[in-house]
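Would you mind keeping the following structure in view while I ask a few things?
Removed: one protein chain of the complex. Kept in place: all other protein chains.
Chain naming follows the written order as A, B and C, and within any one chain the residues start at number 1.
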């Protein structure tokens, strides 16, 4: 069963709710190593996406472009800009299409990852959201069943976050707290784990 | 026995020593109600007077003018300027004379008091150095014996300070602490009591 | 003490050494005392001289305003302490070009005694002196005792206006009249959030809780009209405007300049937040704002807080206020 506008609208509501729920947790995680605005960035962005949801087009490219713009409009923080960058990369690829299949998830996430790497001039293994996306892309590679894709993605984001936890931050504001950051979750990875979990959630 | 240059030089040494001794006490008294520099003002002034003592002329007018200038040069604080003003008034009166008599002390102190009133635009009864000088002028009025003049002056300054103690400050920086100042000595009166005592002291 | 200094005793002399070294095109030290700052290039012969003086720790007040269209010379004392009569006399001598000298300074007992004595000292040099004393701080005494009020930021308007009049060639009596008119046109009030530290004292001049402010406090920490919990910017600005208007109501059609001044630590960001209200209140009274001044014009070193000054203008004052001037801290 393919993913269409309706599926997106449902996912948007799940994601928006998750971000409201995690508002404090994300601010706190970012506050420990940065400026403490990650929860603000995600809730502002998703509220704007939700406000526009009714008017979102069938064309998934146009739909995702609108979502990307919600983030460039609502935030200047790195994560918002990276979200917009990733969404735009997927939007370009899906332009003109009304649906896509679970088997494409891996490739699409990879597109987002690569665009975000170019935008942030950072490499994999740096303990950033890039590592979450890379893990998701790899774990979902070749899977065609939506439920399996969802579970694999959620599991991958979760374990990437855990495996990176002992390492020092190398990127962004957290870099100057490299020592302190060892043993702490990267805020962006924490956020991506929550994002993927919300998207993957079928009870939601 | 008349007062001449030699008597002045001896008095200068006594006064300079007294001010060094009272340095902290005067700063503290002024610090409680003002900027805490009264000890600084008096020691700086008297040190400069002492440095120039050897070169002081026989003419008591010239001599006192030099003392006055030591205060205008060394301090911008009110008390230094008032000291200079009072000394200058006496200097004008004694110009051309090499001695003066104990019986003149009352009149000369009165001249200083009046010049300082004009300079500071303050009235008697305001709990200032003016009240000390006024008490001294009145107490020494008509006395011709130097010892009696000295004792009366010291006694008068002492009791003027005590009698004003309960009143609120009305002049200078202390004015804004009127309430707090009740029951505290006016720093300038405290200084004048010490000055008169040093001048009156015959054991040296 | 969060201050960058060496021996506190040298604070003022080192400050003056650095200031004259940084701006030799504006300032030079004059006389033996080392405490008189004069224009690098003296006013042209026949120009009325304008001098001021007072304690250090208020830059740009006092020495900073020595410059073309402003002051000719300034005698500067230790932090918050009057310079000596000798130093003031030197400043008067430096400022005199033969046309006489206006002594333009704030209403503080020590400064007055010393400037009076300085005037007597320069009588021997046949220099004619006049005096205008700023008493613009409405929180320091009620209207009935207006002459007892302290001089604060209103001084800057008086320096600017009198300086332009002198530069325009007015004679001593005319410059003095204009300066007095400017002084009478100014009303100020301050509000402090934190103290500053006088170097030689080594500890804050006063204590104030982390969440407190004091309305009407003087620039040396003189007690104000109330101390209470810190209010919002709009509430603080509103009360300050209420008090200024109560002391000197604006009429519709009045032309006024307004200064929103930082006492030191308070950043321009917060002055601009305050200015919104100040502008709305003045325009709400039907008055017109001329040349608003928002910045650090009269400070108390690192004290946090603001002052607001209103200067009601007539055509003559406005002309001199908007005339050119030039010093290291201010150019019009």
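FYI, a contact is a pair of C-beta atoms (placed from the backbone, for glycine too) under 8 Å apart; a residue touches a chain by one contact, two chains touch by 3 or more.
Everything quoted here is computed from the prediction, not taken from an experiment.
Engineer: Any idea which chains on screen the missing one touches?
Structural biologist: Looking at the entire complex, the absent chain's contacts are A, C.
Engineer: Determine which one of C:275, C:297 or C:320 touches the chain that has been left out.
Structural biologist: Spelled out, the listed residue whose C-beta touches the missing chain is C:275.
Engineer: Taking the full complex into account, what residues of chain A touch the chain not shown?
Structural biologist: Touching the missing chain: residues 35-37, 69, 72-78, 80-82, 84-85, 119-121, 171-173, 176-177.
Engineer: Contacts of chain C with the missing chain: which residues?
Structural biologist: Here the touching residues of chain C are 1-6, 11, 14-19, 21-23, 56-57, 59-60, 64, 193-194, 210, 230, 232-234, 236, 260, 264-276, 279, 292, 294, 296, 299, 301-302, 304, 306, 329, 331.
Heads up, the rule we're going with is that only the chains that are shown with their structure count from here on.
Engineer: So with touch defined the way it is at the top, what topology do the chains form here? Options are line, ring, star, complete, other.
Structural biologist: other
Engineer: Please flag the chain sitting at the greatest distance from chain A, going by CA centroids.
Structural biologist: Between chain A and every other chain, the largest centroid distance is to B.
Engineer: When the centre of a chain is set as the mean of its C-alpha atoms, what distance in Å lies between chain A and chain C?
Structural biologist: Each chain reduced to its C-alpha mean, chain A and chain C end up 57 Å apart.
Engineer: Distance-wise, how many Å sit between the C-alpha centres of chain A and chain B, to the nearest whole number?
Structural biologist: 82
Engineer: Which parts of chain B, given as residue numbers and ranges, touch two or more other chains?
Structural biologist: Touching at least two other chains: none.
Engineer: Residues of chain C that touch two or more other chains: which are they?
Structural biologist: In chain C, nothing touches at least two other chains.
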